[in-house]
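With one protein chain removed, the remaining protein chains of the complex are shown where they sit.
Letters A and B mark the chains in the order given here, with residues in each chain numbered from 1 onward.
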Amino acid sequence: MKHRNNKTIFGLSILGLLLLTALSLFVGRYPTPYWMPVDRMLEDPLARRLVLTLRLPRILLALLLGASLASAGAVMQMLFRNPLVEPGFLGVSQGAAFGASLSILTFGSGSLPMHTLAIGFALAGLVGSYILARRLRFGGWVLRLVLAGIAVSALFSAGTGVLKYLADPLTELPEITFWLLGGLWSGTWEDVLNVLPFVIPGLLLVFLLRWRLNLLSLDDETAWSLGASPEKERWWLLLGAVVATAALTAIAGIVGWIGLIVPHIARRLFGADAQLHLPGAMIIGAAFTLLCDDIARTLTAGEIPLGILTSLLGAGVFMLIMTTFRVHLKR
Amino acid sequence: MNSPQVITLTDISFRYGAKHRWVLESLSASIDHGSITAILGPNGVGKTTLLYLMLGLLEPQTGVIRLDGREISSIPRTEVSRMIGLVPQLESIPFPYQVVDYTAMGRAPHLGLLGAPQAHDYQVVDRILEMLGISALADRNVQALSGGEAQLIRIARSLAQEPDILLLDEPTAHLDLANKEHMLQMLCRLAEQEMTVLFTTHDPDVAFSIATDAVLMRGGQAIASGDMQSVLTSENLSNAYQLPITVHEVEGHKVILRNAEGCR
Partner (left out) sequence: MKFARTIIINLILTLIIVGCSGPAVTQAPTVAPTRAPATEAPTELPPTETMAPEPITVVDALGNETTFAQLPERIAIAGRATALIAHSVYMFPEAINRLVALEDRVQRDLSFYRVVDQTFEEDMLLLERNAGPEQIIPSHPDVVLMKSYLAESLGDPIEQLGIPVIYLDLETPEQFERDIAVIGTLLGNTARADEIVSYYNSRTQQIASIIDPIPEAEYPEVLLMQYSDRGGEIAFNVPSSEWLQTSMVELAGGEPIWLEAAQGGGWTIVGFEQIAAWDPEIVFVIYYFSDPNPIVESLKEDANWQQLQATQDDALYAFPGDFLSWDQPDPRWILGLSWLTKTLHPEEATSIDLKTEVVAFYQEMYGLSQETIETEVLPRLSPWTE
């Protein structure tokens, strides 16, 4: 009775995503910049190999990254009742960055230490923000959590700065810096398999609990009176969002803006009800990130850091939508 | 509801923390099934705190709260929220939900943790909106409503819980005379449908208007509770508000006069 329009928009979004994914397989630098003709893929074994071993895992990682960041942003915006929040709060991204930088300096090459430390410190950021928030002496719960998150983020950023300072400037520093700008250039099937155990459960958890986000966005007393356990449920939702995000940040570095603007776009298109706009955010986030990564690996001979593109395109789209989109979808 | 007293509070003492003052001290009261009970008292006496205690949102340091004869701590919270609904005085809604989606949030006690409203739930919502006379608001943005409309949708959401008891915090505080009357009549209609209605107010006129029972609070205690007529006497009211107050009957209606007019 009321979701008819949404089904259409949803269907179109998913269709668009699938189309974009299919097209992305044909885009790259081989054999010539930009477009690979279909017959080339059929005839050239190297082309097939590139598509299957390089492009496909990278596309999947971009989709997962976008979906995770966008849903994490949506979750946080609703839980903190603040549309200006993104996964970078609560020290999650910065903690992951710190953990990965630490791993680069101490363990050198080795993706297992990198993943472990990134996820570990991302969760530490979350837990640290939570514990600090409990100890703060003024303001409501949401305000305290945001303040604590800012403090913890700043601490980790400073820590990463220190690590950059200590890094060998000829070799390690450029790597840390590039990594901090974000990029999927080294994405392999191994990376995909490494992140799936974290990303799938995380996204699933957030997806299943998405309707509760509506309750949790109201005052705590109200949520309580409706039978919710606000603190516990918040915790589960944040955990799911953070684990998925941190695992992918360990590979892709810090990629900004997606967690901030995609939830806004999703709310505009699908309404404020999280039941709908959360999966919508996942789809849009996945598509947007895939688009940016396609550009990152195709536009020039050298790789463009993904974070730069998401910020550039993200800011542009953000300004466009905020200044033009004034119609409220009536359903 | 089985027992005639749906809510009993026995010897309740409560404070918000070890360093805070006692808000309630050895308060005892009971609410009858099907009644319309007004909770009155000066500002800050703990009326809202009392509501939260009845909801199980707060835990008293001493004393026992019973819902339908059962200790509230022994009832799972989902069940509590099927029994009691709370209509807060004010609410900040951070996102532009549609009224129908917002009302459907009240269905939470009937859904599992992983559940979401289904067709049946939306039928309940439609029915409630119609009963409250706000079906036309169904598609509207909750952030764009007037104060009176916002309160109605809060009631709608609470009713969606299908509770037996409805708690309202200062339901008429910001309403003009016409809307106030409208609101009070609606509470009467709810009571007619076997719902126990409980509301806080600092205005005795409102209590006189529709309440069957009353609880009068002062200094963290219930100085009188029970049948409204016997509770809201000149003596009790003067005691509660520390002002000379007299209750008069004018054309069949009870009114109060504060015997202190003019500048002094």
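Just so it is clear, contacts are C-beta pairs under 8 Å (C-beta built on N, C-alpha and C of every residue); 3 or more make two chains touch, one makes a residue touch a chain.
Everything numeric in this text was worked out from a predicted model, so none of it was measured.
Visitor: Check the whole complex and report which displayed chains the hidden chain contacts.
Guide: Across all of the complex, the chain we cannot see touches A.
Visitor: Among A:31, A:197 or A:316, single out the residue that touches the unshown chain.
Guide: A:31
Visitor: Out of A:10, A:26, A:141 or A:185, point to the residue that touches the absent chain in the complete complex.
Guide: Checking each option in A:10, A:26, A:141 or A:185, the one touching the absent chain turns out to be A:185.
Visitor: Need a quick check: the contact residues on chain A for the chain that isn't drawn.
Guide: Contact residues on chain A toward the absent chain are 28-33, 45-46, 49-50, 53-55, 100, 103-104, 107-115, 161, 164-166, 168-172, 174-175, 178-179, 183, 185-186, 251, 297, 300-303.
Just so it is clear, only the chains that are shown with their structure count from here on.
Visitor: Using mean CA coordinates as chain centres, what's the gap between chain A and chain B in Å?
Guide: 43
Visitor: Flag every residue of chain B that touches chain A in the complex, lowest number first.
Guide: Chain B residues touching chain A: 52, 55, 57, 77-78, 80-82, 84-86, 88, 91-98, 100-101, 105-106, 108-109, 111, 113-117, 119, 122, 139, 141, 158, 161.
Visitor: Which of the residues in chain A come into contact with chain B in the complex?
Guide: Residue positions touching the partner: 1-2, 78, 81-83, 208-212, 214-215, 217-219, 221-222, 224-229, 233, 267, 271-273, 275, 328, 330-331.
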